[in-house]
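Apart from one protein chain that is not included, each protein chain of the complex appears where it belongs.
== chain A ==
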């Protein structure tokens, strides 16, 4: 409930408040968003498995975001930023898909 409420609040705030993103942060924001989405879906899966823990969620959220950002930062410094971005996106996408499929199984098995 808190998660859904938070999402809605965030979207509404984002629609009404439009800050200028600092130019240094621009390549990392999409990665951050995808990583956070992965953490959220992992949390949803854990919720369905009845092993959800808010501590784990918070830690995985930050760990995901920071790891993804650092990875892309590293890639940018090595000159393979876009490729590494793609790699991170692909891996996170796979994780999201597997999480979603697990959640789907939970929902349809009952």
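Keep this in mind: contacts are C-beta pairs under 8 Å (C-beta built on N, C-alpha and C of every residue); 3 or more make two chains touch, one makes a residue touch a chain; residues count from 1.
In this text, contacts and distances are computed from a predicted model.
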Which of "4Fe-4S binding protein", "Division initiation protein", "AraC family transcriptional regulator" or "Pyridoxal 5'-phosphate synthase subunit PdxS" matches, in UniProt, the chain that is not displayed: "Division initiation protein"
Residues belonging to chain A that touch the chain removed from view: 1-11, 13-15, 18-19, 21, 23, 26-27, 29-30, 32-33, 36-37, 40, 43, 49-51, 53-55, 57-58, 61, 81-82, 85
